[in-house]
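One structure follows; several queries about it will come next.
Yeah, one chain of the complex is gone here, protein chain that is, but the others are all in their spots.
In order of appearance the chains are A, B and C, and numbering begins at 1 in each one.
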């Protein structure tokens, strides 16, 4: 939707930024259609698609039946039929029923047809914990999709990055999973350009430069890392990297940083085992072996089912655990 | 089925061993039921359940409708209802439609009900490439399920291990994904005990001891590793570990080995990024940091869709690539 | 035989008590006695009270998101009462609390669930049900499997599973219906068609005249009932349950009802639905017609209503207390219920969750085992 006074004054939230990107791209490209549960009249359960149906009509902003495989599978068909679909899965926990269509179909069409058939679509999914939501509304499945050949996966955590990456994703000729850290949806405002801009998929961002240790994170955890960095002793110079794109991984930025600092802590909400932290840790030890002064550390969710909300803050990596890990790694 | 003369003489194949374990456990425990597509009269497309329906009847060896979510979901119900279901998914590529039931339901019931409801079931799935099969019949999704809290994942590659681990899996009070490397189904015979025995889930096996380098693998790749080891220079002493259980990982066996050898190569068929190799590499650098003489290497499938069979042998890690990697790691 | 009819079927609608509380005497014959109706009406007052209080708990920040059940009590009670407590098995969604209470679920468990506490799902021994299902449409397969187990064990027990109109769009619904019919298991599929799936009205959810006709795909006995009519719901449920118990296989019931409240407390239905529509349904409230019926039979009065409501308030206050005074869950619960036995790595994560990053016994890597000064 066009910017409100409030947005002009105080900046945009993540929700605003995504909404603006959708709005602008739908204006620009009439092949773009949004589809999903409650994305139309209701504007999505998080109001991310608010106002879009009113502006672009019920043909382009479609309330579908309640069936995630159907949403994903028909979006694939829409893409093959020349549209630029943006299916929304209401919460990451409900990607389960769409898993087959996403990983075995959307991700494979280009390869299996040797380029004859492609699936340019952007799957929007709110992700992560910390909002006191019910069961299956708080997971972080990014490594599952990073392990799936043929998918790109992004997870911006700031309004600026979200707008630029979403526009890049929609224009990408291949399927992109666009994770939106729901804990940040309304918790942070930023002034961002009103005009059209893109941020290339596959580039990490150095949030703050430093020389003693590299901290890598993405999604809502980036803010936890910032809080942790704030509380570090004055003399510690930490470099914080927001991965932004989960796949393809920006190895260069990370490798360069760790070759400089020699130490690294990786932070994510997903369960530790086979999470993105494992892949990053492996990459780092492969490429920075002779530079490493301490083992790469992972601060992650536990290998347990994400707890209901009374205990969720015990599960999610917080500034204390992150800070602790940084200090320990530094003293190794 | 009872042993044939041929089996008595030449030993059992992987198929025979699994069939024997199923047969014996169904004799022992009448709560055990097998269900899946074509598992009954036809004995499964790989004949793994051959003869079971004849012996135990169509009530306990059930040809279900063609619907993987249905198979997984009703198996969950059967388990909650007091049975010990053994659902078969015909090929790992068809776990997609069952993904939601397996990861969001089977895996979570114990946690979410604080132990009031449990799902003791063993999901049997042929896995991996190399048999010139059609599309989606050759994948290796083990790390996806290792990343899923609440699931145990095993992948034996010998008849002896398969029988012992399958009996352990069926008797396990929690859901176990039992991957059967189909390339080995009939390619290897072994004399194994006819009586009942179990192998604890969560224990790796040292296939051959060595002091210079640790090679970790599982599934059909273990045989490629053996071939690679065979061709190594005489003076190289390599330790080969068959992981056998994918989750929970037997960290001790691997850590002890790498602390001894200081070098490690991990071999698997699945795509490299976020495969089990990443997790093992991360664990090793966390626990063996001061012992490592070279970066841990991964010999894995590429980050591409598993190719159709004309190119599949280019994709799968083979003895040459493994040997190359061992030699390079040794010369680091 | 070039062209001929190879299949034909139809769906019947059943109503026994209308909005004014008038009953069709003939149809009412085999249903509930007035004594039972009285008892169940009083019970529904308790449930409605719990529902209102739950809403208030959320609004005052004492509970998370909550989906009100208001207006759908007859569907839950009529069906739940038709199943045998302690014998049959309930596999619910989240909008049939009353059925669960009838079958022995302590009321405060529901509050605990929505307070973000898994102990609300820790179904007590002897209470036959699964916890609330948050993902839509997945639980019917579990119900089918449980019913299948009953059949295999030759136990004369039945499962009844609840779900909404929206849930019938999910693939799992289809697979459950087909498995149940093909395997002829004793399972009753009870659809609460409350006209909405969050903001999506039924006619955008499907292009079908009725939900009930979906069962025809599986040659499954099916009926559409007035879901706000306790007697009709009870009769249809009883028939289906007893047929299942006798080996007659599964059945489908579409209970036509209405979600009087927002989807959940996180929802604002004014964004998408006409208040006129809501107003029209307020008059069809299952409790209003029961009260009219009972009053006409001189079994009820304003005083009795007031007394019942008072009783309900006191009763529900205790329920809230039970939910709010429970001790905090143990942090170790996060780890201790993942498997029957905790694996070593998870034990390590549990042990070091406060002292280090994860998966690494800090001492092993030469790090401090105790928290640093940080």
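Brief remarks on what is shown
Operating definition for what follows: contacts are C-beta pairs under 8 Å (C-beta built on N, C-alpha and C of every residue); 3 or more make two chains touch, one makes a residue touch a chain.
Remember, it's a predicted structure, so these values are computed and weren't measured experimentally.
The chain not displayed here makes contact, within the full complex, with A, B, C. The chain that is not drawn here is touched, among residues A:124, A:137 or A:152, by A:152. Listed residues B:14, B:61 or B:265: the one in touch with the omitted chain is B:265. Checked against the full complex, the candidates B:81, B:96, B:141 or B:210 give a single residue touching the omitted chain, namely B:96. Chain B meets the missing chain through residues 37-38, 40-43, 45, 63, 65-70, 93-94, 96-97, 132-137, 231-232, 265, 272-273, 294-295, 297-300, 302-305, 307-312, 314-315, 320-321, 323-329, 331-332. By the touch rule set out above, chain C reaches the unshown chain at residues 1-16, 24, 27, 169-175, 178, 181-182, 184, 204-210, 212-214, 216-220, 224.
Interface with the hidden chain, as seen from chain A, comprises residues 33, 59-60, 62, 64-65, 67, 69-70, 72-83, 85, 97, 100-101, 104-105, 110-118, 149-150, 152, 172-174, 202, 248-249, 251-252, 283, 286-287, 289-290.
Heads up, the rule we're going with is that only the chains that are shown with their structure count from here on.
Distance from the chain A centre to the chain B centre is 32 Å, each centre being the mean of its Cα atoms.
Averaging Cα coordinates per chain places chain B and chain C 39 Å apart. Counting partner chains per residue, chain C has residues 118, 135, 171-172, 333, 338, 345-346, 359-360, 365-366 touching two or more of them. Each of the following residues of chain A touches two or more other chains: 69, 93, 96-97, 135-136, 273, 295, 297-298, 302-305, 308.
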